[in-house]
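As you look at this complex, bear in mind that one protein chain is not there, while each of the others sits in place.
Entry: chain A
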């Protein structure tokens, strides 16, 4: 087959190859039998157990800690407090910037938020450490607390000028517009709440450190540990073969890791720190609370003339995290005049972080609610108004979309949902006591590109192995990399093994930003094709090869067998061929780095920072995944209880490497969006900044009973600009737009417009 007659890939099983097939998880059996070992389950001899002691004030300082009683408790080996100099250096951040003003102090005396670690107690058992921690006498000097974004003393914060976006004259166009809708939208603090809590096991052997810690990015986290302890990078190994969910929380090392590793070093004994479930609400940050005032100006037909967004999000007093509320706003609709600005407000919280589709999710809540409000204002159907304002190119970057199948998503979603039968007026559909509402909203997530590295081995028994340090947090890396190798090598999927999740293995970017699949399938395909070519070259040239004298100039690898293209020569298995030519294996390591990064520094930077990332408009096109969600809610007329009754969501994520896994990601994102819309909210005690509902009973997560029938539809086509194999991002886009779709449905059911998440019954009765 020549390149020219390579068949077009549809991204489903009709392609015939392993890529695109609805295969079950490669790691399925390990997980279903309990045999998959997560980081903290790693059997390590001689463990000591650490307990983190969190601050119980929201701001101020630790005046003193009396450790005498705790030290005297049975089994106690070590207590670290702000009085201890841990001797750590700052680590490089994801922009490759390293603070020069050391040292790094993960147990500072100054308290910036409730729950901040103030001590670590290590003992022979967890119970002993827990008991000793209770005996610490901690005296605080309390300072004034700013508990949250909407606190009276929070202030307006500071402007983020680098995020200002403007074209045309939005204020003037808004003032002149015949129709205006203006409102304020709020989203609360939300938490990852991965079922696997955070924590680590740290073991030193001389000046070599091994860390078992759940990770979305082994190489970068290993680098942090190395820099904290002033070690060469190769002295630290971070191991994380199975991860119990991350959702953005497991991409970085945190202070608790530094403290536990420092304790292990001092003790000369491996230390295990299991961050408790309540501590998981303050040991690292969730999604920042946001506030957006959003104004749309339009013609009487609902054609947008102006969008003006003024937003704010919270961060901590000790770190900067920007939840970019304007992330989706400029992309969704064609608009001649646009202005967005954002402010950042420092409050007493742990520094917030990335939670599934950061920025895009709160951003879509506002714009996709507002466009629904506009539809109502001009008497248009919510679907129709989206088509009237359809963006034929990226309105901000002024570049063509690589692919944007939003029309198809809206059309196919509407068809499957039965949208045409919707009656326009709010409160016009009911079933007995239940008010029925149908709502629609769309979502987007950018295509982010980066580089990766993989090693492919073809083994003497005819099987093959794929090896890379990338991680699988549940999204399916093991499976799709095996599929990629199977197809490129012509070796059956069942005979491919994949090793992941170890910083000692070839380089990979973070499993975040919905890019790992696109990046790593490209790297594995490249390595696998090189391995196949090497095998074929050996088969053609090795004196002991049965193909030596066939006169063929290439060979075919399929189903684990190698043969001449015309089918007139011998057919031997891959294993047999390797045996005949006396090779134990073919091993090829390849990366996708461009020339300018082919240096030790460039490689290190690519695997450990975000500086080699290319955004969605880096090239000639603007590249994004897209979706449209259709929701039916049922609201009890008397009690205001809201149930999502059914959903249909249509997605354009380019080519799907494995539809079964992709659909699972979509549905998982949608369900997290249902949680965001109706359940999830970090409640903060205004007196002391403590997260009150810091457990899985009070921080409400969706359960099986909250989940309706969800139908997902794939309307994507391969996007050759987005990635080597044509896929766009899958993992995050599903959550984007779900909350506004539900809010819009609630409005349709009840006539009440709720602009503050989560939507609870008190907003409706």
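Quick notes
Note that contacts are C-beta pairs under 8 Å (C-beta built on N, C-alpha and C of every residue); 3 or more make two chains touch, one makes a residue touch a chain; residues count from 1.
FYI, contacts and distances are computed from a predicted model.
The listed options are "Sarcosine oxidase subunit alpha family protein", "Oxidoreductase", "(2Fe-2S)-binding protein" or "Acetyl-coenzyme A carboxylase carboxyl transferase subunit beta", and the UniProt record of the chain not shown names that protein "(2Fe-2S)-binding protein". Check A:245, A:319 or A:619 against the missing chain and you find that the one touching it is A:245. Only one of A:193, A:588 or A:623 touches the absent chain when the whole complex is considered: A:193. Touching residues on chain A toward the chain that is not drawn are 24-25, 27-38, 41, 43, 74, 127, 192-197, 242-245, 247, 276-277, 473-476, 660-661, 663-665, 667-668, 670-672, 695-697, 701-705, 707, 709-710.
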